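Pasting a structure below so you can have a look.
Complex shown without one protein chain; remaining protein chains in place.
The block that comes next holds chain A.
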Amino acid sequence: MGALAVGGELQALSRGDVPAVVASLPVSLRLAEPSDLVALEGGPGWPERVAAATARGVMVVHPTPAAPEAVPAHPGAPVVLNYRFADNPVMPTAARLFTDWPADAMIEAAAVVAQPAELDGVLLDQLATLRRLGSPAVELTRLTWSSAGYYLSAVTRTGVRLLLSAHVTTATSPQLRIRGLAPSVALELTLPDPGTAQPAVLVRTTDAGATKFPTLWESSHRAGWRRLVAAVDGTTPADDLTGLRTDLGLLAPLLPAS
């Protein structure tokens, strides 16, 4: 298969750093019209634009909450949801470490974002991150929500307690930190903003010491495009929309009325 042509909405190309990503995958991708793969911006109306897309593959950059019923059940082409944090390439390794996480433990997911307008999107990102770690939330309760951020409580299907928070500040770079705390082991995963290829940091600690896992110098944007290529060429199917519909159903009652 030759390099796939990539195009899309201007805002999606910009927010997803698509030209830079394509330049870093020159054998697989090239910027060209008409495009084989299309990048769509994840703001309001993205499910309808996914349904209308005619490309061989669709990338939704930074998806935000939408009505679950609007999300296509059977899109005409593979769809990858390119989250800021959940698409980080460290996730498969982290997911292995979170396998069989003890039910009497807790997992916290604390995000830092710059603007209150980012809160809906980062919550969806947190839910996707937990899902990709193998610990999806099955109940979600809003504790607090304001322009300063939020706190939500949840549990997984195995009873692990989840605490989701977001803090709005321009003082530091956006990030999502996942911390698993169990009686005999702790996992800490720091996911950086995908503006650069700054690697995630993954550390597992027990009573015997701490293990820091190898750094992967790749942004979630680039990792997402590799996933889309693999889905289009049939190597690895993308099933992002199925989990998304479940997460959207969970959070729809909790989001403040706009």
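Note that in this section a residue touches a chain if its C-beta (ideal position, glycine included) is under 8 Å from a C-beta of that chain, and two chains touch if they have at least 3 such contacts; residues count from 1.
One rule holds for everything that comes next: contacts and distances are computed from a predicted model.
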With one chain of the assembly withheld, which option in "Dihydroxyacetone kinase subunit L", "Gfo/Idh/MocA family oxidoreductase", "ABC-2 type transport system permease protein" or "Cytochrome c oxidase subunit 4" matches that chain's UniProt protein name? "Gfo/Idh/MocA family oxidoreductase"
Considering the complete complex, of A:V168, A:L189, A:A231 or A:L244, the missing chain is touched by A:V168
Checked against the full complex, the residue among A:P78, A:G149, A:P174 or A:P194 that touches the missing chain is A:G149
Per the whole complex, from A:A95, A:V185 or A:L216 the residue touching the absent chain is A:V185
Which chain A residues would touch the chain omitted from the figure, given the whole complex? 104-106, 108, 110, 112, 141, 143-144, 146, 148-149, 151, 153, 161, 163, 165, 167-172, 181-186, 205-210
